[in-house]
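Got a structure for you, questions after.
Of the protein chains in this complex, all but one are displayed in their positions.
By written order: A, B and C. Residues from 1 in each chain.
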Amino acid sequence: MLELLLSKYNYWLYVILMMIGLYAMLAKRNLVKKLIGMNIFQTAVILFYVSIGVKTGDVTVPILPYGHHHGHEQAINVAHYLNPLPHVLMLTAIVVSIATAGVALAVLILIYRRYRTLEEDEILKINQEAGT
Amino acid sequence: MIWQLDLFLLLFVIICALAAINVRDLLSAAIILGAYSFFMCMLWAEMGAVDVAFTEATVSAGVGTVLFVAAVFKTVRRSKD
Amino acid sequence: MTHQFPALIIVVPLLAALATPLVGWKNGRLCYYWAVFTMALVCFFAIGLLRSVILNGPISYHQGGWAPPWGIEYYVDYLNAFMLPIIAVISLIVIIYSKHSINRELGGRQMPTYTLILLMITGLMGIVVTGDLFNVFVFLEIASLSCYGLIASGQDGAPLATFRYIIMGTIGASCYLLGVGYLYIVTGSLNLADVSQLIPPLYHSRVVLSAGVLMLVGISLKMALFPLHTWLPNAYAYAPSSVSALIAPLFTKVAAYLMIRVMFTLFRPDFFTTIIPATTILSWLAVTAMMIGSFYAIAQDSLKKMLCYSVVAQIGYIALGIALANKAGLIGALLHILNEAFTKGCVFLVVGAIIYQTGDCTIDHFKNLFRRMPYTMGAFTIGVFSMIGIPPTCGFFSKLSLLMGCIVDHHWVFVAVLLISTILNVIYFFRVIKVASFEEPEADYGRKAPYDQVRMEEVPLSMRIPIMLMAAGILLTGIFSSTIAKTILIHIVPAGF
Partner (left out) sequence: MLRSRYQDIIAQTIVRIMVPFVQIYALYVLAHGHYSPGGGFQGGVILAASLVLIFLVYGYENALERLKLATAGRLCSLGVLIYAGIGFLCLLLGGNFLDYSRLAPIFQVSLPRARSLGILGIETGVALAVMAAMYSIIMDIVNSDTGNGESHAAGHEIENGETSSDGK
């Protein structure tokens, strides 16, 4: 059990982070806090992906020290490099997360201009009073 | 990958995450979120994902924090929870 | 040239979207013609692809010349080829319609609106055409982000509804992404066809099981299947009317397409029927969605809100068809996607027209509407008939196929629910028609012979023609539904059904 906990600590911690994010999204009433939770949730997924690409042992970052214009092409042993594919995917995911945050913040400013508050319960109260 | 450093950074990441969602001042929350992103980026650099770390440092820790701070300045700083 | 169409169908709307600010530089009105022109081109590509697939079989396109599984593959088979023209035609019609409506509801903001609309169509096309699991996520987020922007430009409670949608949508997309990551761990590939060949020996591994469940949950969130539907009604109801006419027929249907892809192409059908009982759970959720959606729809005062709950109910039909996992059920689900696209498009356009003429869409204010807007309400009646399932319309054939699917597998409860929900459909739609055509104006209207003095106040021609086109689409797809089923849908049904 301890073995399982220790050898895969990345995965355990990604789950913890994800749950922190989920908790903030569902339980917090302040909308900015929800947004922060969303951000944490997305980074947790990215952490998970980065953990996939990790190798132990004699490995290095996936950057070739020579380019093709140096003339000689050496055979590349993939076992010496980390798997770069999950990293490349996560570049896009980071961009998506910042884009979502931007849209959400713009929406938050709209909400604030209308209700003058960012607490969900107060907004619902205002809505109810307007409805009756 | 050095697992001691890894664990240390992960601990910081989690502390920052908890602080960001629990602090009542939203400006502090935004800044702590920036710190969270930065620790995350160090963690990834340490795990070998330099490209991801670089992007996270510029995008989330840099521009993302500016976005959050700007939005907090435009709205309200206090939060009830 | 046809072999370049899979790339063009995405690149053309994408480019057009980003060139919209340049087109609308001096005059924002040009954006409308630009969008119509682009969508006409996209329609041409989509129909060309459909024709090519029917004649020559599936097309595989290697982005940048990299062969799969290394490069990104765009793959068009019968299912994609069936979805693409639906998206293209519906959005062309809605964009033609949107001229006056966007002018009135969004003022001078045509340029950002058309940019976002074209981007959303790019995203939807991308989800359908791509054969790469991660690429699906990217396009899903492009479509969702532009959808958020469009909904947020609406009235009243739109920002709050959008915020909820953003939170829920992000959870859904992240779940899907996690599922893809789990599959990547065990297979090392992201190409849909490649992964589907690699995983069958691993079906009992816990990683694959959780991957399947996560992907299914994520897609259900985007699709607004019953317990996860809460974001949908408000978001769609507060959006500007031409925007809701665009997203209500398309967005959830594309998510349904994704569900079919994941359940029957990525995994073999028996994975979700026997190894995990997903189809059983899904079918019960689907029938609950049908009932709950219909009950909520009955309780609404506003026609637009009612239609939004009706979207939830109709998603139940599609999910039921998918979850039955037999030939008749799947064909029913696919026909229902086609039917729903035209029907919801039609009725949402009508709602837009009513809002355009009268300023609101509370059902009690609809008196004499049949006399004032005969063409529009005529189209609405056809839409209602299709929603209920009256023969010449497509709704009848899709429901018939769904019923057949239930009967073949002896799911008598589902048969009963299908019939009951049809009755509920009748109840909530005939309330509208009753008010609009049979109720006399109130006494204090101040007229002695009100019926003679009601003047015809139809919407402009550029709104009326799209509405009529949608209505014609409902009838045509109904009449030719057996042809469609024979030439296209039968090839979609996976082997072993």
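The criterion applied here is as follows: a residue touches a chain if its C-beta (ideal position, glycine included) is under 8 Å from a C-beta of that chain, and two chains touch if they have at least 3 such contacts.
Note that the structure is predicted; figures quoted are calculated from it, not measured.
Just so you know, the chain we are not showing touches A, B, C across the whole complex. Contact with the chain not shown here comes from a single listed residue; of A:Leu22, A:Ile109 or A:Ile126, that residue is A:Ile109.
Within the full complex, the residue among C:Arg109, C:Arg164 or C:Lys327 touching the omitted chain is C:Arg109.
Contact with the chain not shown here comes from a single listed residue; of C:Thr38, C:Ser98 or C:Ser153, that residue is C:Ser153. In the complete assembly, the contact with the undisplayed chain comes from C:Leu145, out of C:Ile96, C:Leu145, C:Leu369 or C:Val417. Although one chain is not displayed, chain C still touches it through residues 4, 7, 11, 14-15, 17-19, 21-22, 25, 61-65, 109, 112, 115-116, 119, 122, 138-139, 141-142, 145-146, 148-149, 152-153.
Touching residues on chain B toward the chain that is not drawn are 50-51, 53-55, 58-59, 62-63, 66-67, 70-71, 73-74.
Listed for chain A, the residues touching the missing chain in the whole complex are 63-64, 67-69, 88-89, 91-92, 95-96, 99, 102-103, 105-107, 109-110, 113.
As a working rule, only the chains that are shown with their structure count from here on.
Separating the centre of chain B from that of chain C, both taken as means of CA atoms, is a distance of 37 Å. One inter-chain figure worth recording: chain A and chain B are separated by 11 Å, centre to centre, where each centre is the mean of the chain's CA atoms. Not a single residue in chain B touches at least two other chains. Chain A contributes residues 9-10, 13, 16-17, 20-21, 23-24, 28-30, 32-33, 36-37, 39-40, 43, 46-47, 50-51, 53-54, 56, 59-63, 82, 84, 86-88, 90-91, 94-95, 97-98, 101-102, 105, 108-109, 112, 117-119 to its touches with chain B in the complex. Residues 1, 3, 6-7, 10, 13-14, 17-18, 20-21, 26, 29-30, 33, 36-37, 40, 43-44, 47-52, 55-56, 59-60, 63-64, 67-68, 70-72, 74-76, 79-81 of chain B are the ones that touch chain A when the two sit in their complex. By the touch criterion given at the top, residues 22, 25, 31, 34, 38, 41-42, 45, 48-49, 52, 85-86, 89, 92-93, 96, 99-100, 103-104, 106-108, 110-111, 114, 123, 127 of chain A touch chain C in their complex.
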